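Here's a slice of the assembly, chains where they normally sit.
In order of appearance the chains are A and B, and numbering begins at 1 in each one.
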Amino acid sequence: MSIENDGDAGDVITPATPALLQSAGSRRAFLRSSAFTLVAAGVATACRDKDDVPASRTPSTVTQNPATTPASPKSQIPVEHGGTLPTPAAGPVSATAADAMDAMHEKGIKAFPAKTAGKGNQLLAPRVEKGVKIFEVTARKFQWETEPGKMVEAWGYNDQVPGPQIRVREGDRVRLILHNELPESTAVHFHGLEVPNDQDGVPFITQQPVKPGQSYTYEFTAPNPGSHMYHSHHNSAKQVGLGLLGAFIIEPKQKRAIEKVDVDYVLILNDGMHGYTFNGKGFPATEPIVARLGQKVRIRFMNEGMMIHPMHLHGMHMTVIDKDGWAQPAPWKCDTLNIAPGERWDVIVNCNNPGVWAFHCHILPHAESDHGMFGMVTALIVKKPGEA
Amino acid sequence: MSIENDGDAGDVITPATPALLQSAGSRRAFLRSSAFTLVAAGVATACRDKDDVPASRTPSTVTQNPATTPASPKSQIPVEHGGTLPTPAAGPVSATAADAMDAMHEKGIKAFPAKTAGKGNQLLAPRVEKGVKIFEVTARKFQWETEPGKMVEAWGYNDQVPGPQIRVREGDRVRLILHNELPESTAVHFHGLEVPNDQDGVPFITQQPVKPGQSYTYEFTAPNPGSHMYHSHHNSAKQVGLGLLGAFIIEPKQKRAIEKVDVDYVLILNDGMHGYTFNGKGFPATEPIVARLGQKVRIRFMNEGMMIHPMHLHGMHMTVIDKDGWAQPAPWKCDTLNIAPGERWDVIVNCNNPGVWAFHCHILPHAESDHGMFGMVTALIVKKPGEA
């Protein structure tokens, strides 16, 4: 879920309307032989088998003397962004295993962003009573489609994984009503919020657990601003792993200059029972982040999984501004940001490099197999002026 | 082990006298049915079985229309800290699997802090000869109780896991005498201390190994101040994993203002052959950190394990001041601090939020199972004025 704003107090929140790679793909004249599609169907088995045999037994199709293959510098091939993809200089081409693998890789990328049922992390509008912003969430079991055709059992809030995004302003009076329709007891912990102890959501320490069929109400004044989370704190390795989690963002009363951005994006990482996901979906069903050249994007990383995920952005760097909702003493830059479970990191990207940029966890087995990209991969798309 | 001090050179070091959750629990009127205790005995098996069957087969006990369950806002229930725990609004309650699981969870929390034999990380008083502070440690095998009834084989110093805490002042002349009663050779490395090379404790690089039955003496002037460690550097994956480790703290000649705290706590994380532990114990046998409202607590995190542990504090934030004993250029804030093996991080907590606050590794499988909290969980207890 993407929020476009102008940096003012009265930000207008609208769903992002990303230009899909898929539609970009349809504009492209891929120089592929028909063998690709012919081979693609029987390919999964073939490649898996290939992995089981020593690579030395794989038939070699390489040129014996590559130095004799004249290389025409890429810069001599006129290519325009959005047009034909740059293509290697001609040479002897294997039409076998390599092509079959490539076809799988291409298929995944051209499917991006793939449609799936259900969308998590949707902004939840509160109802307001006597100045209190009231959010109501129901925890229950449901089926969740993480990528096309892959259904998993989810335990989540309001049938979303991640649960609905809650956004309030520092100082707001907030009430959250939890209905428990799960077969287990549960409770909501406000991760990062410095609430009074009896609102902290830890069964047997700060409250009784909320039994199946019961409801429970939390209420507090929105404290320290920043990118926070809410999630179950009961049997949490399982309950959070299955999806009982969401973003809880507290806007500051006064924004810093660096926070005035064009796109405000929440990216929740997970690696539990649903596989490697961004906002509850695995590639190619992940959502691209879309901006225009010259715009500023804020990304709020949140890790609700069990592993670190060093997020790597291609083509541009990230300026790290906040850790767990607290401003860093000075912003600092990187292109790979290591995010541990429970951490939140806020970064700004100045979108000064147009194109479709891969954006993924750099633990490569979280992002790519011999069948192509999967899991923790998305893209930051920076559109040029006039580009649809 | 907790050290209360006033920030002066002549700090008085006393054992912490934590107000236990257990005693707090005895003051509370838990609204639990007698079914809890009746079911609790046969519960471990039942829940384990439940995990093996598809969740959809678990009998559902949920309300069909939760919206019709009137939710009374928590804020309308008068609850005082230390009194009755906040309780969900009435609703249909399952008295089966969920209750059984809750009973296990409750039992663990009410046992906290559980008594076990042995206490690690105890301050070791040196004997002083001709101005040299002499510490003597014996490495040997012993049985160690990590949580009530769980005995493991430990290899440690002075029958403690972690070994005794060593504290000296920058510039002190320090002698450490090691007696090896292990069945293997060993050596002591002073992790983080910039000692002369021949005192570095790496067999075959800086010294001969210390054979079973031998003794060995290290001596140096306490160099760079900060939170450091000492541990075996011989067959270390095993020897450190079994407990041959401890804190080695060098107080600076001159304290910075930010270092003047009321409680100075060392928290050593481990994840080896003894399970997930804080200072050698797993929840509920971990030790709470106790402070009074308005006090400042310094926590010296040290990771002697093989995995990262992002430590999450509820209710308050941590101000990070030092990394590996070196001051950060500027303090910075967080509520979740990722600590990698070999790292030390020093943080300050301004205890401005009273209550019992969960404090745990946020890799949730290191902290909770369907049987309740375990391993890397403790609490920071902030007492109000007058609270016992």
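Going forward, a contact is a pair of C-beta atoms (placed from the backbone, for glycine too) under 8 Å apart; a residue touches a chain by one contact, two chains touch by 3 or more.
Model, not experiment: these values are computed from the prediction.
Chemist: When 2 copies appear, how many make the full set?
Modeler: Assembly-level count of identical protein chains is 3.
Assume only the chains that are shown with their structure count from here on.
Chemist: Averaging only over C-alpha atoms, locate the centres of chain A and chain B and give their separation in whole Å.
Modeler: The computed centroid separation for chain A versus chain B comes out at 33 Å.
Chemist: Okay, in this complex, where on chain B does chain A touch?
Modeler: Counting only chain B, the residues touching chain A are 21, 30-32, 54-56, 58-63, 66-67, 69, 71-75, 79, 81, 85-94, 97-99, 101-102, 105-106, 109-110, 308, 310, 312, 314-317, 329-336, 338, 353-358, 362-365, 367-370, 379.
Chemist: Would you pull the chain A residues touching chain B in the complex into a rising list?
Modeler: These residues of chain A touch chain B: 138, 140-141, 153, 175, 177, 179-185, 189, 191-192, 194-200, 202-219, 224, 233-238, 240-241, 306-308, 323-326, 328-330, 338, 340-344.
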